[in-house]
Structures are given as C-alpha cells and as structure tokens.
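So that we are looking at the same thing, I have put the structure below in structure tokens.
For this view, one protein chain was removed and the others were kept in their places.
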Amino acid sequence: MSAIDAPNPYQAQSRSSAVEAAATFPNYLNATGGWKSWLFTGDHKRIAILYIITTTIAFLFGGLAAALVRLELLTPQGDLMSGDGYNKAFSAHGIIMVFMFLVPVVPAVLGNFLVPLMIGAKDLAFPKINLMSWYLYMIGTFFGLYAIIAGGVDTGWTFYTPFSTTTNTNVISAAVGVFIIGFSSIFTGFNFIVTVHKMRAPGLTWFRLPLFIWSMYATSLIMILGTPVIGITVLMVAVERLLHLGVFDPAFGGDPLLFQHLFWFYSHPAVYIMILPGFGIISEVIPAFARRNIFGYSFIAMSSLAIAMVGFFVWGHHLFVSGQSAYAGMVFSALSFVIGVPTAIKVFNWTATLYKGSISFETPMLFALFFIGLFLIGGLTGLFLAAMGLDIHLHDTYFVVAHFHYVMVGGMMLAYLAGIHYWWPKISGRMYPEFLGKLSALIVFVGFHITFFPQFVMGYMGMPRQYHEYVAEFQVYHVLSTAGASVLGVGFLMPVVYLTYSWFYGPRVNSNPFKATGLEWQTSSPPPTTNFVEIPVVTVGPYEYADFEENELVHAR
Amino acid sequence: MSTHASADVHHHEGHDPYLAHHFEDRAQQDEAHSLGLWVFLSTEIMFFGGLFLAFTVYHVLFPEAFGLASSRLSVSWGVINTIVLLVSSFTMAMGVHSAQVGSRKLLLTFLSITLLCAGAFMVIKGIEWTEKYHHHLIPGASFHFDLNDPTAPETQLANWGERREAILIADPHVERHAQMFYVMYFCLTGLHGIHVLIGMGLITWMILRAKRNEFNTRWNTPIELTGLYWHLVDVIWIYLFPLIYLIHRH
Amino acid sequence: MNPQVPSDFDIFPVQASTVAPSVDMFYLFMVGISTFFTIAIPLAIIYFAVKYRRRPGNDKARRVETSTVLEITWTVIPFFIVMGMFFWGSRVYFLHGAEDPNALEILTTGKKWMWKFQHKNGRREINDLHIPVNTPIRLKMASEDVLHSMFVPAFRQKQDVMPGRYTYLNFEATRPGVYHLFCNQYCGTQHSNMIGKVVVMEPGDYQKWLGGFTGDPPEKVGEQLFSSLACNTCHAGDSGARGPVLNGIVGTKVALQGGNIITVDDNYLRESILQPEAKVVAGYQPIMPSFSGVVTQDQVNALIAYIKTLPAGQATGVASAPAPTAAGEAAATATNAETTGSEAVTPAPAVRQDVAPEPENNDAATTAGEAAGSETSAGAAQTTAGEQQGVQ
Partner (left out) sequence: MSDQASSMRHTEDKIDSTHFAHHIISPKVYLTVIVVLMVLTALTVWVAYQDYSHAWSLANLAIALGLATVKATIVCLWFMHVRYSGRLIQIVIAASLLFFMLMLFGTLMDVWTRHNVTSADYGSPEPTYEQRRDVHLPIGDDKHSH
C-alpha cells in the first residue's frame, strides 16, 4: 500500500468542484429548523452538537464540585463543609467528571461529528441508535444528577462495597444513572465499529484511515467489551442495596474484592476510553501544523489497538493493597508496565513528526504540545504506581490523585481542547479568536502545574486522598493546589465563553482554514447534511501534506 | 488525498424501498445490520459474563455450599426447560428459513411455536421459583437452609451423617453460604428470564409484522436479527443448565 | 510529642522502618528515569519547534519516511526499562511482605471510625499503637464494617482491612518516635478523622508501657487517659464534636433517647463508658464505642475523677487534636496499673464470641510478653541510635 500515488489531473479537478458545489448547498445547521429538527434528528453532526452542549454543562457542574473540594482543602480543618458534605462533593466531582463528561466527551462529540466525515460516509450506520444513545445519556445523567442534588452520594466514583451497599445516600439512583449512561456508551461504540468496518469510502483501506479513526475504533472496542461489565456490576450493587441478598456482603460470604475486580475490569479499560480518543486528536493536529506526514503511521495505529487489548488485563493494579494475592499482583504489575511501551511509541512518534516540519503554533497545536508535556508526567507517574513496592506506599494518596489528573485533565482535557479548536471551523463554520485561544492554553498549562504538581509531593509525604480534614503539615501544598485550581478554572472557562461567542459572531471560514488533508476538510464548513455532495474516492494515505501542497488547487476558499 | 466518484455513482439505479438513505446498497446495509447485531451480542456475552464470573468465584470459594444448594434444584424441570428452549431455537431457525424462502404461512406457524415455547419456559421457571419460595430458599430474611432437613435430597444419602461432618469441617458456615448460591441462581435465571421476555416481545412484534405481510424473500433482515438474538438466549441457557443444576449430582 | 514529621517543605517523609530506605531508593530511581524523559522529550520538542518553525525558507510541507530501525529502538529500549522497573519494584514489594515467624503480633480492628489494637498481653488501645523499636511486628487486621486501610507513611506501609477476612501488615520500626497513622481507604463521614499515631519505643519502655503503673493522682491519670483513649476526639466540647460536652455534667439532669431523664452520677458515668449504648443521650448517635475491656476498673475511676474536675461552661481539651501532648504521651506509657489478660479479653461489641481475636490466657500472655521482651532487648542491644541507618 504505497502511500504516494501520483496526483492525477482528474483528482484535482473533481476535488475543487466538489467543494464549490458543497458551499452552495444548505449546511447541516440551517437545513431544517425548529427544536424538533434537533431533538429528533438522525444527523450525526447535530447529535454531536447536542452532546457538546450537554457535556459542557456536565463539565461545569463537575468543575463546580472541584472548586468546592479545593476551597475546603485550603485549611486543615473542615470549615466549609461537614464531613459528609465534603464526601458528597468529591463523589459528585468524580462521578460527573468520569461518567458524564470524560468518558463520553470525545467519542460522542468529536467522534460523532468526525467519524462519518473522515471515512467519507453519509452518516453513522445506525442514526436512530445514535440519537437513542444521546437520550440514554440524558436519562442517565438525569438519574445521576438527581442522586447528587437530592441528598447526594458519598461513595466516591468507585462505589466500593460494602460501603456503597450500606451507606444511606442515593447510591441506587446513581448506580442506575451509571448503568444507563453505560448503555449510551455501548451504543456509541457499536455504531462506530460497524461504521468503520462497513461504510468507508471507496479506496479508503484500513491503512489509509486517519489515526483518529483508529483510536476511535480501539476506544469502541473497549466500550463494547468493558461497559457491559460495569453495567452488571452496578446493577448488582443496586440489587444488594434493595434486597440485601449479600452479593458482596461478607456476612454471607460475599467477597468485597470480587466487586473490585468487576469494577476495575471496566474502569481500568475505561481510563483508556478517556485517553485513546485524545491520542487520536493529537495524531491529527500535529501533522496538520507541522505540515508533515506523521512519523510511524502504522506503529501509532497498532499501538492504539495494543493499548485497548492489553488495557483489559491490568485492572488488578488498583488492588495491590486490597488483599489481592501477590501472584495476581505480579502479573497485573508486569502487564501495567508493558502498556507503557505502546504509549511511549506514540509519544516518540509525535515528537519525531516535528522533525523537518514547517511548524506553526496556532491554538490547537499549542494545546497538543502542552498535552505531550502533561501527559508525559501523568503516564510516567503511572509507572510509579504500577510498581508493587511503591504502590504500597502511594496507593490512595494524593500521588494517585495527581497521576490521574495529569492524564485525564492534562491529557484528555487538553487533547479535547486541541480538537475542539482544530475542528471548530468545521463544526461551526466560524473561527475562534486566536489570541484568546493561545492565552487560555497558556493559562491552563501553568495553572495545571500549580494545581497538581504539589499533589505528587504531598502524596509521597503520605497525604491520603478523600480526606476532608488533614494534618497541618500538608497545608502548604494544599494552598498551592487551590491557588492553581483558580487559575486553571479561568483557563477552562475562557474557551467556554469565547467559543460560545464565536458560534454566533465569529468570522466565517472557508472549507479548509488549516489546509489539512483529512476528508472532513474536503467538504464545506459547516458540512451539508449528507456530508459530501459526491462521495470521495480515496487514493492516498491520510497525511500526505507534501503531496497536498504541491497541488495548487487544493487551497479551498 | 482523495478524489470524488462521478455523480452517477450516488444517484444509482431506481430507489430500493428497503434501503436507508445513508447506505450505498443493500449488501452494505445487510452486512452492517448483521455485524451490528453480532457486536451487540458480544456485549451481551460480557454482560452475562459479569454474573458468570461472580458465580464462578463463589463456586470456587464455597464448593460444598454450592454443591448442596444446587442439588436441591429440580433436575427434571431443568431438563424440560432445556428441551423447550432447544426446540424453540429450532423452530426459530425454521422460521428464518421460511422467511428466506418466502413462505408467510410457515413463518407465522414457526414464530408462533417459538413464542409458545418461550412462554412455556417462563411458566416453568415460574413454577420453579414458587417452589423455591415454599422451601424458604429465596435469599433474604426468610431464607432457611438446613442440613438436617429430612426432606432434602442429600439427607437421604446412606452415609449422610459422615458426609455432613466432613462438610461442616470444610465449611462451618455452609448453611449461610448456601444462600450465595441462591442469590446467584436468581440473578442468573432472572437476568436470563428478562432476556426471554424481551425475546418474546420481539417475536410477537415479528408475528405482527409478518401478518402485515412486511417480509418477503428480499426483505427479512428483522426476522434474521430476532433469530440471532433468540439463539443467543438459548446458548446462554445451554451453559446455565449444567452450571446451576448439575454441579453436584454424582 | 507531636508526630514526627519533616518541616514544611521537605519532600520525603521520615524513614522509620526497615523497608523505608529501599522504597525511597526505588522511588529516587523512578524519579530519575522520569525526570530524564520529562526533560529530554520536551527539550526535543522545543528544539524542533524552534529549528523547524514556519518561516520564509521553511514553509513547504515535507515528507519524511518512517524509520523502522528507530521504531524498533524506541520500542525495545523502553521495554527493557520498564521490565527493570518491574523487577526492582516487585523486589521491594516482597521486602514489604517478608514476615518473621517470631514477629510480635498485634490484633487490629478497624471500624467506623477508629482503630482498635490489642497487644499480646491483652492490653488494648484505640487509635494509638505502641510498638517496640527494632522488633518485627505483625498486625493481624480485620474490619467490623466497611473497608479501611492501615497506612503509616513513615514505614511506607499500607494494607487494606476488610470485614470477614484477616489481612496482615508486617514491618519493623527502626527509629523511636511518634508517627502518623492514617485510614487510607475511604470509609465515610469521619474517614479523615480515623487517624492516630504509632509510638515507637525502646523495647524496655514498651514492656513498661505494657505492664507499668504510675503513682499519679487519679484526676491526673484520668486526664491523660482522656486524651490517650481519644475521648477528647468526641468530647472536645467544640460545636462540631460528636459527643456531648462533659463539662460540669455531674449532678445535672440529662435527657435520654426515649424520653427518660436521668441525673448524672458515678454509676451513670461508669455505665456510659463501659456500655454507652445502654443509655444514649437524646440528640446523639449511639456511636460511642464501648470501653469495656479496654479500660480497667481503676482507669474508669480515674476517668470519672477527671470528668468531675472539668469546670462547667468551658470546652475540654484541644479541638480535634489526635496528637496528645508530650506529657500525655509519657503518662499514657505509664498508666495502666493492672492491665491483665483476663480483664482485657471481653470481646469488643459486635465481635462474635467464638471468633473474637483470640485472647491469650494469663500464662500465655506473660510468656509471650517475655519472649517478645527478651527478643527485642537483644535486638536493641545491637542497635545504638547512631547505627540505625545501618540496620535494615
């Protein structure tokens, strides 16, 4: 499958005429009107917009809870909230951020929008199921938020038994929420898998797929194979609470560790649901702004699959001190280390893609580079935790909290911001304000380090997580962290504000403002409802920038 | 990176009423549907998988309790239900076949038999569950599992006294752990039962659609998909049956 | 004496167990490797970013072939690095797990939200753990309700505690002092207050603490007990306290749950300490643990004497101060006139009689105590303060 095919005159001609034609077509935003045309839409792009709105709201709620948590931790005493109040705050934060925000956000927003566009299809294979999955998300979120608002949940996002089966908070409705959101995620993944297998444009062979598609595919595998397990697990917790049958209750021989196995069998792969799509975004953004073919295409593609596969067999690294057998621990530890290798491959390839590039630093690129810097630290500290001897000391301390914020916020959140800026012109047909974009990237980067770096230190010093009050000697770090969080909050709120502004008032853009190669850029911005006026025929690999520029005609207006 | 196919590729021959707008042709659509269903079935496997895992772990932890508790289930009902479900699978397969060859009458007949079998399965499950209720084997406050119960099958054994001692040494809390078996039993058969009910709903829907003459040799995907789902329900029972009824019969 | 912790900006907790240095060593190794990559990769990025920034003369897209040799290099090298980490990390783990058949076993129970310990000779304590230095210790732990986790940062040690099953924590302290002890597994409302301290003592002191007595007046002893038994965590007198204020209650009338009113006298106080669930003060949860079996009759008397001295209308103790004063500590070491096995064996509430952490009878306790004593003094003889680093 040689990547370069000689450009033929027909190709160029047809491409530009297609773009012209698309521009005069009604686009997906104005094709039909009225709220019904949105709430009953089958159009993957409109569903993506629905998801942008709802996940952003979820993020703001989760952020609000984070703000409460950080404020409370400013002083060693519990002066802002009661113990229960604090527990409910961080549980709300974790549950909202994980289940309602970070797991769905990239697949449901960017994935929904881009998968059909990138593979030259008119829609996902099952548009109605796609819409249904948004409704499931909404219903599940409703249950979750109901649980959180009407009295709260105090189990943390991990729902460990027997605490979760005996506490007297709204665990059942939170569990039902998680169960339903899980199905939303299953349906998204299942739609993507079928679409990628069955609906690729002519000529779009597997190794010509954009890396974003590879990573969405890998993510979808995790979604369909892992999510059912969390479904049945939270169901068992709910049943146990309702009927007190003793499934996880040691009084009847129930094994709390079984719960942990079941939970992490999903939730560790789920952390890769929370990062693989980000990897995909970075693999698109870096070549576009370095104007280079990506280094090691097939290695990056395969490493996504490898991460998805191996990611299923490392769950026991969350159980090193829980009473799991040492032998099992050894196996899980070794595999956890192994999974660092495919991730390392990606990082090295992204870096090498900059080599001999022609690099510019628009907002998406800045976010992408900051992503590497932050994810690197997050990933490397994951290796600390994967070492059994060290995890004994670090487990459930702030070191873990710092680790996962570095990968989830520093990693996926930044990748999402890179992606949303990069495809914003395509989604909205308008440009975001460049200066504000760069500024927010910088603020986020700085604020992030101030917030979470001190947590590594205090974690090693022994500060346990989920602590409402703490011993005074940790205060210095907590004050730093809270200060950083306020900076970080500003950094995150900025894009919410200026992107909303840009949606209505931003300057209009042509179909390909960043002069990128993907199929999604070969149609107008915003795209027409059926995505392409003519179905594209693909003849080369995805990142042939050199080829693309030689061809003068590609610069769409 | 790409070119565009000439326009006529898109506006192709006539319009197939069974073809959704976003698919290119029937082959693509059918394959997408069947792949979709299979992917869905694999999530079902993982869904049940969680429960099977719980069952296995507790079986490993409490072999004696599971053996004893299992031997209080009625093998004959289990066998009958297995046969009923296998037959229903067969009639379902025949139903799909009838749809493929375009015989509406046979299709309706086979679907109806399938539905009947499914109903029978649920009725028998109902009988079994009621039996459990009368024997105080429903987990919860009223649960009562007694090694000295003279009506229980194991207490009829010749060397029961000896065995009983051995069991109690191996697992002093065997009576308490027996409850775990029933918890798993009700979870597994309950979840399976829910799937049977969903299947019955689907089959009924298919019968109604077949009555409306919606299917023909060119269009029978819904029947096929319902069939696949139904067979999966059967496959799960094929595993459930030996696991819960037969683990300790020797 | 406050728990030994480094000053504000230290980045290492004190090393006070045999495994701590090896954990720290491994940690430093990991920090080293990570620092290398966290500097090298961004440096490379910055270098490329500057060198290949878009500018006149470098504004054309290029094609660079993927180098398989490079790919293999950066697959294989990290693989060996992580395998190295794996082996070292596991080695350190098995140091943690290493257990000594002669270890001094201390029964440990976690419950919402306190730690209960029972020593070989039957002596019990709550939230504080007194252990001899340079002696292999083994905590045999179980929970009475939900999951908890025993965490002593200075020892780099941690183990979850669960209901229905024993788990163990093996360690050997190398430095006398007082160290934090945290509950590290989220367990609800007071998770962050389920903390205490580990008091590492010279073996001789430990023996004295186990069996020693003091000539202090009862109020004084009571005051010290009040903090060493952590009464003050609930009866501190500030508004957030979980138990009622005890100041000046003797002779007053107290409304009980269920509507009864009772006048506070010695018997009521005694009952409140030994069977708190019997008469619960209106407006409070029955969360107070029973101290029956934890305190001796003399200690009850001492506590009552102390409660009587509390001035009316003033808060007791220091609000939420789990770390007692130096004086309190020293005295706690020396109270317990007659802690004997037989008195201490009453099982704690909710622990079933037949499976209660096995109590030793008097003789066994003494023997065990002596054995431990001679063991540890031998260990101590080898170790002078200056040499502690060398003993691992």
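Lettered A, B and C in written order, each chain numbered from 1.
Keep this in mind: a residue touches a chain if its C-beta (ideal position, glycine included) is under 8 Å from a C-beta of that chain, and two chains touch if they have at least 3 such contacts.
Treat the numbers as computed from the prediction; the structure is a model and nothing was measured.
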| item | value |
| --- | --- |
| Residue of C:F29, C:F79 or C:Y168 touching the missing chain in the full complex | C:Y168 |
| Chain not shown: contacting residue from C:T35, C:T73 or C:N102 | C:N102 |
| Contact with the hidden chain (one of A:H244, A:K438 or A:K515) | A:H244 |
| For subunit A, the residues touching the chain missing from this view | 1, 5, 8, 121, 197-206, 225, 229, 244, 249-253, 257-258, 261, 265, 312-313, 315-316, 319, 323-328, 331-332, 535, 537-539 |
| Touching residues on subunit B - with respect to the absent chain | 3, 5, 9, 24-25, 27-28, 30-31, 34-35, 38-39, 41-43, 45-46, 49, 52-53, 56-57, 60-62, 75, 79, 82-83, 86-87, 89-90, 92-94, 97, 100-101, 141, 169-173, 176, 227-228, 231-232, 234-235, 238-239, 241-243, 246-250 |
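By definition in this document, only the chains that are shown with their structure count from here on.
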| item | value |
| --- | --- |
| Innermost chain by mean C-alpha position | A |
| Interchain centroid distance [CA atoms averaged], subunit A/subunit C, Å | 38 |
| Chain centre separation (subunit B, subunit C; CA means) in Å | 50 |
| For subunit A, residues that touch 2 or more chains besides their own | 251, 253-254, 544, 547-548 |
| Contacts with 2+ other chains: residues of subunit B | none |
| Contacting residues of subunit C [partner subunit A, same complex] | 3, 5-13, 22-23, 26-27, 30, 33-34, 37-38, 41-42, 44-45, 48-49, 52-54, 58-64, 66, 70-71, 74-75, 78-79, 82-83, 85-86, 88-97, 145-147, 149, 151, 153-154, 156-160, 162-165, 167, 180, 182-193, 195, 240, 320 |
| Residues on subunit A engaged by subunit B in the complex (per definition of touch) | 8, 10-11, 14-15, 18, 120-127, 186, 190, 193-195, 197-199, 201-203, 224-229, 231-233, 236, 239, 243-247, 251-255, 258, 261-262, 517-519, 522, 530, 532-542, 544, 547-548 |
| Parts of subunit B lying in touch with subunit A, wherever the complex brings them together | 1-7, 9-10, 21-24, 28, 31-32, 35-36, 39-40, 42-44, 46-51, 53-54, 57-58, 61-62, 65, 139-140, 173, 176-177, 179-180, 183, 186-187, 191 |
